[in-house]
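Now for chain A:
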Amino acid sequence: MVPLNWYLMLSVSLFIVGLIGFLTRRSIIMMFLSVEIMLNAINISLIAMSHYMQDMRGQVLAFFVIACAAAGMAVGLVLLISAYRNKPTVRLEDFDLLKDRAF
Partner candidate 1 sequence: MLPQLFFAYFAVMILGLALVVITRRNMVHAVVWMLLMFVHIGGLYLFLNAEFFAVIQVIVYAGAVLVMFLFVVLLLNLREEQGLPIFIRGVQGRVIIGLILLLTLVSAAGQASKGQGGRFSIDYIQRQTHIKVLGSVLFNDYVYPFLIMGFILFVPMVAVVVLAIRRSNGSS
Partner candidate 2 sequence: MTFRDIAYKVFFIEILKGLALTLKVFFTKPVTIKYPHERRPVSPGFRGRHAMVRDPKTGKERCVACMKCAMVCPSQCIYIKYTGQEGESRHLVKYEIEAYRCIYCGYCVEVCPMNAIVLTEHYEYASYKREDNYFDKDRLLQNWDEHVRNIKADKYFNKFWRPLGIDIGRLPANKRDAVVEINDKRSD
Partner candidate 3 sequence: MEFLYNLMIPIIKVAVVFAVTLLHVAYATYFERKVIGRMQCRIGPTEVGPYGLLQPFADMFKSLFKEDIIPAKADKAVFFIAPVIVLAPTMSSLSVIPFAEGFMIADVNVGMLFILACASLSVYGIILAGWSSNSKYAFFGGMRSAAQVISYEIAMGISLASVFLMAGSVRLDEIVKAQYEYTFSMYAPHLLIGFVVFLIAAFAETNRTPFDLPEAETELVAGYLTEYSGFRYALFFLSEYVAMFIMSSIITLCFLGGWTIPRFITDILPFLSYVPGILWFLSKVYFFMFFYYWIRATIPRYRFDQLMAIGWKILIPLSLLNLLIVAFVKRFVID
């Protein structure tokens, strides 16, 4: 039997990998992919805990996380497409119209 801690460690490590990807990549699409990785990490820990605690609430929550992730990604990607129509780039640092140049 694999202990629960192993699943939690895997989940946490996966979350951190996603976080690093989110913080360091330039492209918005890659940042969205990193967010997906983080949501999957959350799901692993939710389902693992649900399994080990013999309670379905974690899985219900994971179900909602999956639905929200799909909805969020759809909106994010369509925002990206409408932004791309105005400015043909997916690099986050190019969207700096509101940035104060003095700093």
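Things worth noting here:
Criterion: a contact is a pair of C-beta atoms (placed from the backbone, for glycine too) under 8 Å apart; a residue touches a chain by one contact, two chains touch by 3 or more; residues count from 1.
Candidate selection criterion: all candidates are chains of the complex that A comes from, given by their letters.
No experiment lies behind these values; they were computed from the predicted model shown.
Here chain A touches just one chain among 1, 2 or 3 in this complex, the one numbered 1. Residue ranges of chain A in contact with candidate 1, taken from their complex: 1-2, 4-21, 23-27, 29-30, 32-34, 36-37, 40, 43-44, 47-57, 59-60, 62-64, 66-75, 77-82, 84-85, 88-91, 93.
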